[in-house]
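Below is one structure, written out as structure tokens; the observations come after it.
All protein chains but one are shown in place.
Each chain carries a letter (A and B) given by its place in the written order, and its residues are counted from 1.
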Amino acid sequence: MIRYDLIVIGAGPAGLSAAIEAARSGLQVIVFDENAKPGGQLFKQIHKFFGSKEHKAKIRGFQIGSELLEEAAQAGVEVVLNASVIGLYLDKEITVRIEDRLLHYKGDTVIVATGASETMVTFDGWTLPGVIGAGAAQTMMNLHFVQPGKRILMLGSGNVGLVVSFQLLQAGCEVAAIVDAAPRIGGYGVHAAKVARCGVPFFLSHTILQAEGDDGVTGVTIGEVDGNWNTIAGTEKHFDVDAICLAVGLSPMSQLLQMAGCEMEDHPKFGGLVPTCDAYGTTSVPGLFAAGDVSGIEEASSAMIQGRIAGAAAALRLGYFSENEFVLRAEELERALSSLRQGMFAPENKGKKLSATEEGCPVSEHLLRTGFLTEDEIFCYPGVKKIKGIHPVIECSQNIPCNPCQDACARKCIKVGERITSLPVVDEEVSCSGCGMCVAACSGQCIFLVDEEFEEDYATVVIPYEFLPLPRAGEKGIALDRSGKELCDAEVVGVKSLTAFDKTSLLTIKVSKEMSMRARFYKKGVRVG
Amino acid sequence: MKNSSDVIIIGSGVIGNSAAYYLAKRNYSVTVLEKSNHIANGGSVRNGGGVRQSGRDKREMPFILHAVRNMWPTLSEELEMDVEYYQEGNLRLGKTETHERILTDLTNTASSCGLDVKMITGEEARTICPYLSEEVTSASWCPTDGHANPMLTTLAYYRKARQLGARFITDDGVTEIRKVKGRACRVITESGEVYEADTIILGAGYESRELAATVGIDVPMTRWLMEVLVTEAQPPMFYQMLGTAMADFYGHQSTHGSFVFGGTSGFEETNKDNGTPSASSITAPCICRGIIKYFPALENAKIVRTWGGWIDQCADHVPVISYVDEVPGLILACGFSGHGFGISPAVGLTLSEMAVDEKTTIDISKLRYDRFTAKI
Partner (left out) sequence: MKKNDRSREIGRFQPLPDDERLICRCEEISKGEIRKAVHDGMFTLTEIRRYLRTGMGLCQGQTCAKLVRDIVAKELGISAGELERAAARAPMRPIEMRAFANEGNGGE
């Protein structure tokens, strides 16, 4: 039987990163993945990632996937696709189904990076065709170019629900509502604001009561829940929709580790059943490691670092790394990982209600309930200043691990500082060139350039825009406010799509002066009344 | 709740549960103590579900004859739950002359015990089960054999016994049996709990060996890891119990439509495990190769699960169902050697009679604990 130094199960962000790290250290590595394409969920991720440079921030997920594949190839990693690992047995033996065969392999080390699957909730009609996972919707849209429906209701306001809602809008679907039983939006405020300004309403403290339809979903009824999750009579609301997306969480696919006899623990903070691991992904079975969502649900950025750490740990175990080399490498990686786990969405803050940011700025309840900041609130944050001439307005109100805006500004007008979770600060002393790099670089699309002195009665607002078709300069339309409500007439006076913007176009709209701090989105058309 | 009852049963397998039911039915108070977190977590719920008379040792034959004639056909009704019993016959298949000889020997033994079993040709076998491969040249055929669902049977006994008042306690294994004034009537559990009864039935599979040792008794047995697999549901095809001369595999189609097949790779005596009865990487593929040779029509059926289970393999492959002379109060029911499921109703009934010192319906004299002697 052929023996590898390392067998990696799963070619997603964690698995590929583990393989690259180990192969670069000299291990002979093979990766198996049951899918036809590698990359796990990365190739469905068309949005820009958060984090800092070392986390591949502001790069879109699918591009990160391509980069990882290239790195893996260069490192000499063998990636076998359409290869389902059927079992993980004693002596770190696996069986893999490839075409019509069952092949046996052994690894001196094995890293399980099988990821997660979507959690479901039930309600009357939940088995109707048209009730799908948000991840499934993403696969349909972004890999197969199929709309999951024309008009969709999203259950779940975590990052998955918010990001997929935005992608549904980008795919030309209508999002009827985002519903969550929790009283506050679970995902990043900037993600919520992106969909809110497109006019998508949020229904917090609401749950789905019933999906309607005979052969498929034709409608849905939601209702408000009280503090004990009981429905409040008379609060029912109906929507005509042809699809319902569920984004209510992920469950680790840890069955292989369970089968292998790893000591397991079951805890909601991990999303379900995970192997008991140390900081390097070492399980209770010697030589067997876990990395990524299978060891606790996080996101792709941390999965990649966890993968690197597990790869390094495998290299240490097999003597390809000395203890010293490993310690240095692990420290570097753990620092990167720990910076992603800071801020208001840090694991230890899960479920906690925070009232202020690290800087002492108030947390907007309005944002957490409706998806957008009020005009009065935005001046509370250090990214929003009254400045003459064109200047960035950064509507970033939560401590999230992200700092590409700081690197984007050539004039150093924006500062996040050492802690990447700090709110960006706009420096009033530095004059803005209006280049728009920060607008395009912001993964949360929360930076706008405002120029209140564009013309005597008119201001311009530069907004990030990721929809097709792109408006043309000279086009007249309507400016929308942060809630997506029609605000005033607007004229597109500039459309910039530079390679450096990486497919985020910058739309400059002209609006009457008093609307400069209210107009945050644009749509084609003529205002009625 | 008080910790004393008429009978303590150690082990909630199909044997323990069935004994508990027959005792509870007659209003005896019963406490069943189970080490595992789950009711019936051993071979009782992991086996292939055969209810066959053919191929049995003579000493077991009275049990299976009684069970098949008097108990299995009405068991679902009695337990008020469908245990999926089918009495559609057992085909034991052969492809070579050697196989035919083995089958003929087994058939002769069974016939001499009064069983309606006979040798048939490959053609005749294909008339009974049209899915058989052309390679099948002979078979033994016992029309009164059958199969049932081991999980449902075991849990049905539990459910009914519990409804009748039998007390079941899981997650608390017995660590010791103790004599009090010369009679075994007390057990101590892992949690430190002490239970007392007039009679103790030890039906804990392989683990009976170490428990019997706490009162100085040894039943020579070892532990074999047997494996079983199940397919996704198939359209109804055939309901005979199947086996082969070489015992490569055995199994049947269930009510659900899935096929359940047990089988061996040849390493059952020496397989290692990680402390749980885990499946090996080579057995299920081996079982599949065996099945396809006899049932080519199943080659595209998808396997959804495989699992392992330990059997308590007795030195002579026949159970011990016995009083213990030196330890009055103790009844042994162990060493079933993978033959326990089919005879479980009759064994449970017998144990219920033994526990209350009644003459047993079935002769137990051949299954004594002290039958093992050195070979010279």
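Keep in mind that, in the parts below, a residue touches a chain if its C-beta (ideal position, glycine included) is under 8 Å from a C-beta of that chain, and two chains touch if they have at least 3 such contacts.
Because the structure is predicted, anything quoted here is derived from the model rather than measured.
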Quiz item: Out of all the chains shown, which come into contact with the hidden one?
Solution: A, B
Self-check item: Contacting the left-out chain in the complete assembly, out of B:Q240, B:T264 or B:T306
Solution: B:T306
Quiz item: Which one touches the absent chain: B:D172, B:E196 or B:D273?
Solution: B:D172
Quiz prompt | Contact with the hidden chain (one of A:S66, A:T119, A:T235 or A:S497) | solution = A:T119
Exercise. Just name the one of B:A284, B:V318, B:L349 or B:I362 that touches the chain not displayed here.
Key: B:A284
Quiz item: For subunit B, which residues lie in contact with the unshown chain of the complex?
Solution: 1, 37-41, 45, 151-152, 155, 158-159, 162, 165, 167-172, 189-191, 193, 230-232, 256, 276, 279, 282, 284-285, 288-289, 291-292, 298-307
Quiz prompt | Positions on subunit A contacted by the hidden chain, ascending | solution = 1-2, 30, 34, 84-87, 89, 95-97, 99-105, 117, 119-122, 124, 126-127, 251, 253-256, 258-259, 264, 266-268, 272-273
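As a working rule, only the chains that are shown with their structure count from here on.
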Quiz prompt | Cα-centroid distance, subunit A relative to subunit B, in whole angstrom | solution = 53
Quiz item: Taking the complex as given, what residues does subunit A use to touch subunit B?
Solution: 87, 89-90, 93, 95, 102, 104, 259-261
Quiz item: Where on subunit B is subunit A touching in the complex?
Solution: 272-276, 278-281, 285
